[in-house]
Structures are given as structure tokens and as C-alpha cells.
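So the structure is just underneath, and the comments pick up after that.
Only a portion of the chains appears, each positioned as in the full assembly.
As written, the chain order gives the labels A and B, with residue 1 at the start of each chain.
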Amino acid sequence: MEIKKLEAVIEAILFTMGESVELERLAYAIEQDKETTKKLVYNLIQKYESDNRGLKIIELDGAFQMCTKSDYYEYLIRIAKEPKRHVLTDVLLETLSIIAYKQPITKMEIEKIRGVSSDHAVNKLIEYNLVVELGRLDAPGRPLLFGTTEEFLRSFGVHSLEDLPTLNSEQLEEFKVQAEEEIQLKLDV
Amino acid sequence: MGIPVKLQVFEGPLDLLLHLIDKNKVNIYDIPIVEITKQYLEYIKEMQRQDLNIMSEFLVMAATLIDIKSKMLLPAEVNEDGEEEDPRQELVEKLLEYKMYKYMAFELKDCQVGAQKVLFKEPSIPKEIEDYKAPIDMNELIGDLTLSKLQTIFKSIIKKQVDKMDPIRSKFGKIEKEEISLEEKMRYIENYLKDHLEFSFRQILEEQCSKIHIIVTFLAILELMKTGKITISQEYTFHDIKIQACIN
């Protein structure tokens, strides 16, 4: 089958499924190996990007999904129904950020960082399908381990965990500088 | 420094501490522990004590702060490298880590705002395709799982549950909250003295029904002795202790 046609098949599949489709499944459908399929999808993503299209294809941890470009949201929302979204309180966001950056993580570790019990927050995040239990830690008590879901990637517009805003010690350094500046400010006043 | 009348709600002790550090515009690496501890304690005094679980977390931090405060008064400890140890070090690290995740939560929120402008599409899978359910290969699914393996898994879960219960307390069968005040016990001993002008320590302990009663009885006797209501005497070490009312 020629490339153009393979791309058309991928487009049709992603449109019909609506949800994310793993690379393996796409490869199986078009009867190509994973490498080739990946190249084809990336090619398609590129085309969508450059062609002034209203749609795009996003990657979510090795799966692909079709969606609208955010630029046109204002127009879409005039007639499209606003999707239901969970409002994340500061507590939930804070807990989620700890889980996102330290996964797989136990509840106890989360509580150690937050200084408060986090049962409720973790359960809410599970209910919202942003967090999922990954299994148990091979340690005394075999505590549950938690991590983020594909829905998390989708809701926050990142295509893999590596794509999360970076968390580094430089950030901490910056806090330090800020603190010092504040002190300086106080001294100057 | 006064605490605002309308109490702000904090997620936890670290959140409150960061707020105080922020409000006082002090350096997180050089926390004026005396002042911050004072403000922290003032705050939790005002806190509603409805939720004991939350309250206890704030109290643990209060204890930590007081501990650091007292350590700051002592000569600094020196570690293996000959450097002076700052008693605040551990707390600072905790605060920084917490602050970093709070900051990342903020960043994530930004990502979310952008991502929310993207719309998806409901699946429009033709019915005959949707109705097709791939057969599940039970042999492959079950693999080498056996009933006895399943039972082992179940046992380990139940065991974990049992572990979670406090075996000492659950031995009592029913947990009854017992409150014995020192005042009550003192009154009891004074009444006891009216009937028996002189009695043995062992005798009164034998009349107590639980450990906590024994402890409070002992404290009550010490208290009565201090206030001069009773005198005690013992002929020799380990001999029974005699308790007598003081006759003024």
C-alpha cells in the first residue's frame, strides 16, 4: 500500500476511535511494523501541524489521539458543548504534582512531603482518573504505589512524563535567591 | 504580632509555616525560630479543634519547632566533618521540598489551562464493530495462577489488615474510654482514710481495677503527701508501705 493511503487509514482510525490508540494497534491495523507506523504517524502529525488544519494528533505515552487545535476553542465553544471537567483544588493539585514527579510513590511518602494525611486527596484523584494504583512496593507492609494515568497526560497537555515541566534543583536555587533578595529589600528599607 | 481574626485555612503545618515565613519576609534558610514558633503557636491556639486528626498534625510540628528552639539555645552540635549543625536544617529541607511541589502544582495548573482548550470527539465506531467482543483466552489469562496461589494472596491481604489493628488494644475486646482524674482519685483516698486510719500501699493498689487506676492512685498518694494530708512510712526496703492520715 502506498504511503498516502496508509496515512489515510491512520487518519480514519484515529477519527473513528475518538480515544487514544496505541502504536501497536495502529501497526496491526495497517499491517506494518511499529517503526514504520511510528514514522507514518509522525509524518501525519507534521502535516496537520503545517497545513493550517483545525485538527491535530497528540501523542500520549506511546498512543495517539486526534483532537482540535486549541487556537479555535473560542469559536468551537460557541456551538460545541463544553466538556465536563473536574475542578482541582490546591490540595489536589499539590498532591497530584508530588505523585507526578515522584511516581511510583506510596501514600506515606506523599504524606511525609505534605506533612498531612492525604487519603482523601489521593482517593479523589483516583476517582477523577488522574491517578491510579500501580501495584505494591516490595517492602514491609507492602504499601500501595501510585502513579499518574493517561488522562492526566491529556488533561495537562503533556505527551509523556518526560515532557512535564522540569523539576530541578535550580528551582530551589531560585527560591534561595528570592529569599535573599527579600532580606536585602528588608535591610534596604 | 497579632493573628488575623478571620483564620486563613492552611492545608497543613508546612503550609502554615511557609505562610508565616512569607508574611514575616524572613529567609527560609535562616528562620528566626523564636518568633516563628511564637506565631505558629498563637495560630494553632485559635484553630478550631474539631478535627483531631488535623489538629494532631499541627501539634507535631509545634513540638518540632519547640524542640528546635531549645536546641538553638544549646551550643551547636558538631558533625563528623567538624561543621556546626544547624538544628533547623531538617525543617528547612522539608519546607523547601514542600515549596517546590507547591510551585510545580502552580506550573501544572498553567498546563491544564492550555490543555483545556482542546476538544476531543466521541468514538463513532460502527455498531457491528463495536458489538464485536474479542474472545478472552482464559488459559492465557489465568496462566500459571492456581487456587492455592490465589489463597496465599488473600491470606497476605487479610494478614495485613490484622497487622493494621493494634493487637494490644484489640485484646481488650471492647475499647472503653476511661477517664480518671487525679482530683477524683485524691478524694477517693481521703474517703478511704476516713474508714481506715491506716492502710497499706499494696492494699489500696489491689483494689484498683486497671493499670490506669493504679497509676493515678500512685500519683494521688504523692500529691496528698506533698500537701501534707498523709504521711507514709516503710520499715525496710521492699517492705509494704504504710499510709496514715496526718493528724494536725
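We take it that a residue touches a chain if its C-beta (ideal position, glycine included) is under 8 Å from a C-beta of that chain, and two chains touch if they have at least 3 such contacts.
Fair warning: this is a prediction, and the values are worked out from it, not measured in the lab.
Per chain type, the number of copies found in the complete complex of this structure file is summed up as A x2, B x1.
The working rule: only the chains that are shown with their structure count from here on.
Between subunit A and subunit B, the centres computed from C-alpha atoms are 35 Å apart.
Residues 15-19, 58, 65-70, 73, 76, 80, 83, 85, 88, 90-91, 93-94, 96-98, 100-101, 113-117, 141-142, 154-158, 164-165, 167, 171-172, 175-176, 179-180, 182-183, 185-186 of subunit A are the ones that touch subunit B when the two sit in their complex. On the subunit B side of its complex with subunit A, the touching residues are 11-15, 25-30, 53-54, 57, 61, 94, 96-109, 111-112, 114-126, 156, 160, 163.
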